[in-house]
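In this view, the complex is presented without one of its protein chains, the others remaining in place.
Up next is subunit A:
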Amino acid sequence: MLELKNLCKSYGRHIALSNLSLTIPDGALYGLVGPNGAGKTTAIKLISGIMLPDRGEILFDNVNLVKEERSAKETVGYVPDVLGIYDDMTVFEYMVFFASTYGLTGYIARKKIEILLEQVGMTDKKDFYLNELSRGMQQKLCVARALIHDPALIIMDEPASGLDPRARYELKELLQELNSGGKTVLLSSHILSEVSEICTDIGIIEGGKIIISGSVEEILDKVEGANPIKIKVLNNENSALEILKNNKKVRILSVDNGYFMVYFDGRKLDEAKLLEDLVRNNVLVSEFIREPGSLESFFIKVTNHSNESVIFSNEY
């Protein structure tokens, strides 16, 4: 399990991370999402050991990666957004070089490289110079390079940027394959839909702080909960209003174009009970719809980048 505890990092007067705390479970495919300048890359560089935090701890399976540099290097495989390519080397030479930076040489290194190149589907490209590869291929090679020492944690900064749809799909497949092999993967992106497709867990970062973190299902539940239930009744409107007002799960209620707009905190079962209450009280309900949740709109709301200043504003 990766735990970030009260991480602080500033560049001069600019505070990049402010008491950032986060827990990523073992085997998670975690997406760190946030707008540009939110602190994603800083967080990733701190976890990778490229920078040191001003304050705070980074623990992986209870080992402090800030203090245990050697453990950090063994634990982490890092793929930066600038891929880090030597144009003057072939794919195989590139892998041999990085294998040697981990002390892997000779037959063991060659065997390992062959396995990794096969895993990323690049066996036939091993004699290609790196500048002859597409961005997608380079990205896959970098993932293979990051796996050369069999790290438990793979960190990728904006892995999908600059990739065409096919390359994105292949990357997604590769990451999910790694994840199913037991690796914990942490990736950053500013595109929420991309992360929600790939990841099992999501954290939204803004202003150097984690605003929300959890599994994709939990986040989606919150997104759904943030949208109102639209109810259209054909009779007994006053009775319906009373039922809705008396329901403890109803947070906000408004009327719009003949629809009751109900901001409801409950889950699916609670929604069903509400509908049952209405029907039992002889209210004819013609429509009972939860507005579909959009991660993008939720992301914009929580990161305060829309005109709506508060997610759940009191409308009456």
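Going forward, contacts are C-beta pairs under 8 Å (C-beta built on N, C-alpha and C of every residue); 3 or more make two chains touch, one makes a residue touch a chain; residues count from 1.
Please note the rule applied: contacts and distances are computed from a predicted model.
What does the UniProt entry say the missing chain is called, choosing from "Lipoprotein lplA", "Spore germination protein GerPD", "ABC transporter" or "Phenylglyoxylate:acceptor oxidoreductase PadG subunit"?
"ABC transporter"
Using the touch definition up top, pick the residue from A:G31, A:G49, A:G136 or A:G203 that touches the left-out chain.
A:G49
Have a look at A:D81, A:E114 or A:E197 and name the one touching the chain we're not showing.
A:D81
Of the residues A:G39, A:G136 or A:P159, which one touches the chain left out of the display?
Of all options in A:G39, A:G136 or A:P159, contact with the hidden chain holds for A:G39.
Go through subunit A and note every residue touching the omitted chain.
Interface with the chain not displayed, on the subunit A side: 9, 11-12, 16, 36-42, 45, 48-52, 54, 70, 73-74, 76-78, 80-86, 88-89, 93, 97-98, 100-103, 105, 145, 149.
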